[in-house]
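One structure, pasted below without further comment.
Shown here: the complex without one of its protein chains, the others still in place.
Entry: chain A
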Amino acid sequence: MKHEDRVKRREKIRNFSIIAHIDHGKSTLADRILEKTSALTQREMKEQMLDAMDLERERGITIKLNAVQLKYKANDGEEYIFHLIDTPGHVDFTYEVSRSLAACEGALLIVDAAQGIEAQTLANVYLALDNDLEILPVINKIDLPSAEPERVKQEVEDVIGLPQEDCLLASAKSGIGIEEILEAIVDKVPPPDGDPAAPLKAMIFDSLYDPYRGVIVYMKVVEGTVKPGDKVKMMATGKEFEVQELGVFTPKPDKRDELTVGDVGFMVAAIKNVGDTQVGDTVTSAENPTDEPLPGYRKLNPMVFCGLYPVDTNDYNDLREALEKLELNDASLQYEPETSQALGFGFRCGFLGLLHMEIIQERIEREFNIDLITTAPSVIYQVHLTDGELIRIDNPSNMPDAQKIEYVEEPYVKAQVMVPNDYVGAVMELCQKKRGDYLDMQYMDENRVNIIYEIPLSEIVFDFFDTLKSNTKGYASFDYEMIGYKESRLVKMDILLNAEQIDALSIIVHRDSAYQRGKIIVEKLKQLIPRQQFEVPVQASIGQKIIARSTIKAMRKNVLAKCYGGDISRKRKLLEKQKEGKKRMKSVGSVDVPQEAFMSVLSMDEGDKK
C-alpha cells in the first residue's frame, strides 16, 4: 500500500469499545453490530464461528474474540472500517480495561434504561475519559415496561456531564436504534491519527499463549507500519522478535500483508512467554525504533498474596509445573517458593485481586488435579523498623517482633458503592466494620446514592463484595482504586493448635479488633477441625499473650456398630472414605486440619456457625 492510501484508509477507521455494567446489554448490542456490519445473518455468523473453531482444531490457532474488524457502509455512501475492542469486566482487571480503551478513539456507554448508571459503569467512564475517548451514551432496553429513558438521560447529564441530547435510545434486543448508533460512530468517533511512515509504535492490549505458535499479541498500530519479516522490539522488556504473521479478526483470523496506523489486529512472532508481551507495552521496529514508548504502560503489580501448598507434599513438583504452565498465559501471576513450618514446601503467589486468585486456585485443582491448601490472602504491608529500615511483608508470618517495629502501613483503596437509598445504612455499617473512613456521599438522583469510603485493601480482599451484595439484596454496585499506603495500628496474631504455633494461620489484624477476631477465629477453628483422638486446645495470641482460647474435645466414639451382615464391601468403603478424607487434610504437628480451616482466619462473622 502506498503512503497516501494508508493515510486515506486511516480516515475511514473507527476504533471503539463498549462500556457497560453487567447485564446492561453489552453482548447483545455487540451481536447486533456484528450482524449489521458484516452483513451476515445470525446463522451465517454462527457458521463462521464454527469454521473458526474448526480452524482452531486444525491449525492450533486459538481465537479470542476481543478485537473484531467490521466493514460498515454508512449513509454518506462511504465504507468504514470498524474495530470493536472488547474489555474485561472485572475490577481486578482495571488496568487491562484501561489499555483496551487506550486502543480506541471512542466508546459506547451502555446504560440500562431501567437501572441507570452503576458504579462499574462510572469507573469505566472515567477510564475512557482518561484516555480522551469520545463517549457515546446509549440508553438501552428502552422497550422495557420499567424503562425510564428520560430519567436516565438526566442522570447521564448530571453524573457524567454528557448532554442529554447526545444520548441515543436503543433496544439491542429488539434491534431498535442500531442504525443510529452505527452512524454516530462514523460521525462522532474521530479517526485515529498517527503517521504511517513514522517508526512503528503499536500498543499491546492483550496477549494469549497458543501451544503451537507461541504468544499471539493483540495490538493497535498507533504509528508506522509493520509487515511479516520485520524485526520488532518490545520496549519494556527489550526483547526482539521477527514477525511471522499479522492479521485481523473478522471475526475469524484473517492474515494481512501489513498492519498500519489505526489497525487493530494480531501478531505472531515466535514469542515463547507471555511475560515478554506485557499489556500496555509498545512494540516498535528493532531496526528503526521510536524514541518514546506510548504513555500509560505500567508493570502490573499483584495486590493480593497467599500461600499455595499441596495437601500431599509429594505434589510439590506438580504444583510448580502447574504454576509454570499458568504463568505462560498470565503475565500477572507471580510466585516464588516458600516454606512453612506447618505446611512444608509451597509457593507464595501474587494476584491482581481476589477473583484472579480464585481463578488460579480453581484451575490448579481442576486442570492439574492437585489438592491445595490456600492460606488466608494477604496484602503487602510496609513495616518501618526502629532502625529506620523499611521492609515489605506479603506473608503475615514474616512480620518482625513488635519491639523492632516503629510503625506499619497498609494499602488503602478508595471504594465507591452505588446503592438505592434504602441501603445506605447497610452499606455504611459494612464500611465502618471494615475499618473504612467516610469520604463522601453523592445523590445520583432522588433514589440513588454514591457512597465513597477509604478502606484498607486487606478488608476488601475478603468477603467485602459478597457481604455487600447480600446486605443490599444485590442492588449495590462496587468499584475501587488503590490510593496508596496509610499508617495503621496493626499487630500480628498467631494461632496455636495443641500449643504449637501454626505459621500458616498467622494474620495481621487491627489492634482494636484483635480480641474480637481472635475469639471468632478460635471458635471457627473449633467447628472446622474434626475431633482428634486427643483434646486439642486452640489459642490465639499476640506476642506471648494468649487472647482467646477454645478446645476441640477428644473424639469419643468412632466405630461402626451397625449390623451389615456379610456386606464386607460396605465396611471397606466406609473405612476407605474415612481414610481418603484424612488424606485431604493436612497433618499439622499432630493435628489433622481440613483445607478450609486455613481460610477460616478470615471469618469475621460471629453468626457464621455451621
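The definition used in the following text is that contacts are C-beta pairs under 8 Å (C-beta built on N, C-alpha and C of every residue); 3 or more make two chains touch, one makes a residue touch a chain; residues count from 1.
One rule holds in what follows: contacts and distances are computed from a predicted model.
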Name per UniProt, for the chain absent here [options: "Heme chaperone HemW", "Allophanate hydrolase", "2-oxoisovalerate dehydrogenase subunit beta" or "Carbohydrate ABC transporter substrate-binding protein, CUT1 family"]: "Heme chaperone HemW"
Which residue of A:Ala197, A:Ala270, A:Met482 or A:Leu574 touches the chain not shown here: A:Leu574
Residue ranges of chain A at the interface with the undisplayed chain: 531, 533, 555-563, 565-569, 571-572, 574-576, 578-580, 582
